[in-house]
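Of the protein chains in this complex, all but one are displayed in their positions.
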Amino acid sequence: MLPIGHYLFLGLALFIIGAIGVVTRRNVIVILMSIELILNAVNINLVAFSRLYGDVAGQVFALFIIADAAAEAAVGLGIIIAFFRNRETVLEDEMDLLKW
Amino acid sequence: MQEVTQATMEFMKQYWAPLVCGLAIVAVLPLIVGYVVLVERKIMADMQARLGPMRVGPHGLLQPIADAVKLLIKEDIIPDDADKLVFWLAPVLSVGAALLAMAGLAIGPAFQIAQDINVGILFVVGVSAMGIFGIVLGGWASNSHYSLMGALRSSAQLVSYETAAGMALVCGLLFAGTLNVTSIVEAQRNQGIWFGLLAPVALFTYLVASIAETNRAPFDLPEAESELVAGYMTEFSGFRWSLYFLAEYTNMIVVASVATTLFLGGWLRPFSETRWLNFIDFFPPLLTAVIGVYCLMRTPKQPARVQQLFMLAVAGLCFAVAAVLASPVLVPIAKPSLAAAVRPFYAGIHGGFWFIFKVSAYIYFFMWLRFTLPRYRFDQLMRLGWHFLIPLSIINVLLIGIAMIVGVYYHLNGWRLLLATLPASIMALIIALFILALDQKGEAQKAPSRAPDSYA
Partner (left out) sequence: MLDQAIFYLFAGVAVVSAILTVTRRNAVHSAIFLITALLATAGIFLELRAEFLFIVQIILYVGGIMVLFVFVIMLVNLDVAVRQLQFARQKWVGLLISLALAAQVGLMLWSSRKIPGQGVPVLNAVPADKLPPNSEEVAKSLFSSYLLPFEIASVLLLVAMIGAVVMAKKRT
């Protein structure tokens, strides 16, 4: 493997790109996808450190993060479908009602 | 610069054999798929009491090549409103995933492109599952309602049946205790029994789920021509269409190979560890020789001289294959001193034969079902998947696990393990049928006349 810094910078780059996607996009589906990017960046860091220390725990954590991402995507997309059915839009700044 | 060339040289030195094999597979597979299609048409013709393709070459043996030429010179149409990039990408993705999955398969003890992958069979399953994107994106990109409906149906179907297939695989993997393809087959050799016999319900579940995953009849809803024209392939023509076609048949070969590896003993001969049944070794050369003799008999009946020559060539090929298959069996009998030298060839050559034989049998079963059963309705398909196959496979995993614990406790192995796993399989089947019956009772009590929801 390469020096750990390479992986950390890659993780940082993916994290920041995901964060930019979350704060700037209006389409909720794209925002969810950006969150997936962020989770992915974290996974890279975990696996890199796991390789560096020869300890498999980091990979187990990454597995949990993937399971978490699956749960998040399922619920998030369920909300999006329910929202779309009621408001005919997927833009987040039009989600401005607490109840309908 | 020198460093780069050195690294490249080192890489090539280490990996030239897999690279060459991969290239060979990519080059030869379209031809094999073409002949699988020919065989399918012949079997269909046979089951419908007609002749099938007979014109191009003797018995239509050159039909695949004519078909390929026809597809290549057809006009390539891209709809105006299509998403050009995705339209271009989708068929390539589909066929790429299918071909990549081939890399993880082991045809014999030595024939494997990506050798010793730690996650072996999962690699094959996971990569071939990526082909779904080719279907979904292709349907979306053509910007047509039929295509989109086909794509949505297909993705729903694949996702539902993937679960059942995965659970069935888990059953086999429980017995194997490893994910490595070669070790799985070795485990079956050590057990002396194929895992398909130990877990018949898992084999059945995988069979049904794999038909659904490859979009074959009776589960070919995504391309049901009476409802959706051709589903996701409606707008594709010529070469792009043939790529989808290639992907579909390659996927068939992949799922058949996975089932063969995990449930049907891979490249092992039936009863490979029973010595008094060693005469089965004569079956492969005899089979090919009989085919060769049949070709010879048909030769004088061909109308044209070219066709007679071609038939002779096919017969010669069959005899050559028979000779190759016979040599590892006959040499030790004729010259016992050479037995040790021939042994590795035996494993490779006969292993390859048995693997291909089992895969062909599995694909033959697919075709048989296709010509026998009518197509399902979409809500029936979903009900079969979610209400029967998935509960069945989950219960089966549970009960097989318990059976294995029982087996360890009473030191059962080999055929004796059947004592524990067979009751488990039967029990799983009974429970799943019970759940299905309960479910149908509940359905019947609810509003009786409701239009079937096509997205259910």
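Order of writing sets the chain letters: A and B. Residues in each chain are counted from 1.
Criterion: a contact is a pair of C-beta atoms (placed from the backbone, for glycine too) under 8 Å apart; a residue touches a chain by one contact, two chains touch by 3 or more.
If you're wondering where the values come from, they're calculated on a predicted model, not measured in any experiment.
Looking at the complete complex, one finds that the omitted chain is in touch with A, B. Between the chain not shown and the residues B:V36, B:A82 or B:A129, the one that touches is B:A129. Annotation for chain A: contacts to the undisplayed chain at residues 1-10, 12-14, 16-21, 23-27, 29-30, 32-34, 36-37, 40, 43-44, 47-48, 50-52, 54, 56-57, 59-60, 62-64, 66-75, 77-82, 84-85, 88-93. Not every partner is drawn; the one left out touches chain B at residues 3-4, 6-7, 10-11, 83, 85-86, 89, 117-119, 122-123, 125-127, 129-130, 132-133, 136-137, 140, 148, 151-152, 155-156, 158-159, 162, 179.
Just so it is clear, only the chains that are shown with their structure count from here on.
Mean C-alpha position of chain A lies 35 Å from that of chain B.
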